[in-house]
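Encoded as structure tokens, here's the structure I'll be asking about.
Now for chain A:
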Amino acid sequence: MNYLINNFSDILSLTFTHILVTLLSTLPAIIFGVILGIIFSRKKFISLGRFFLNIFGILQSIPSIAFIAIIFMYTGIGIKTVIISLFVYSIVPVIYNTTSSLLLVPDEVIEASEGMGLNRSQILFKIELPISIRGILSGIRTSFTINIATATVATVIGVDTLGKIILIGLRVRRLDMLWVGGIIVAILAIFVDLIFEKIENLSLKWA
Partner candidate 1 sequence: MEYLLNNLSAILKRTYEHLYIVSISLIISMILGIIIGILISRDKKIASIILKIISILFTIPSLSLFGILISILSPFKLGIGKFPAIIALIIYTLLPITRNTYTAIMSIDKGVIESAKGMGMNRGEIIRKIIFPLSIPLLMAGIRNSFVLGIGVGTISFLIGAGGLGYYIFEGIERSNNNMIFTGVVTISLLSIFINYSLYFIEHSLTPKGVRK
Partner candidate 2 sequence: MIEFINLSKKFKEKYAVKNLNLTFNDGEISVLIGPSGCGKTTTLKMINRLIEPTEGNIKINGKSIFDFDEISLRRSMGYVIQEIGLFPHYTIYKNISIVPELLKWEKEKIDKRVNELMDLINLPRTYLNRYPKELSGGEKQRIGVARALASDPEILLMDEPFGAIDPINRKSLQDFFVELQKTLKKTVIFVTHDILEAIKIGDRIGVMKDGEMIQFDKPQEILKRPKNKFVEELLGVNRNILRLTLSKVLDFVKKDFRIINKDEVEEIKNFNNFLYIIKNENNYDGFILKKDFEKGRECIREIVFINENENLLDTIILLLSKGEKIAVIKCIERGIMGYVELNDLIKVFEKEEYELSN
């Protein structure tokens, strides 16, 4: 507790960096991921889409730290490396969930909408996306959760996220640092997860 009070401003700035890194990587991952996911699910690209779904299925089994390490080999120490690797790793579940949820929309529904005279973008925005919103959101949720966790580990490549408290705590055997660092990260992760659970529930009513 003393550690928390004495280092409050440091901890605050670490928290800020942690959140910043997470947002800077996750938000683009969400935007590009959803767009790519929509493209892969279009009729023209459907075989390409299925091909990528298979690749992503394999990629998802590779641990995130391996991704950071690969990017590190090219871009070295620093925030750039962390953001790129978090972006690359977290775009995978977004694309995967977006494409697979959109592909689950029954063909008859789309045919019926065509028959009622909706144009392509109306079908996408009024029919397909609302139907698959839950699956898409759960991809976004996964991507956020992964990035908060990976941002913690990313401290090993020289970015001062909340993981730094834990890592230093490990090096100098300070139990109070381990405890405070561990709890703050845990609270942050659980808090973000709960927010997304709320959003998912709200989306159910909307769709």
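How were these candidates chosen? In short, all candidates are chains of the complex that A comes from, given by their letters.
Here is the rule we go by: contacts are C-beta pairs under 8 Å (C-beta built on N, C-alpha and C of every residue); 3 or more make two chains touch, one makes a residue touch a chain; residues count from 1.
Predicted, not measured: the structure shown is a model, and the values here were computed from it.
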item	value
Complex member in contact with chain A (any copy), out of 1 or 2	1
Of chain A, residues touching candidate 1 in the complex	58, 61-66, 69-70, 72-73, 76, 145, 148-150, 152-153, 156-157, 162-163, 165-167, 169-170, 175-179, 181-186, 189-190, 193
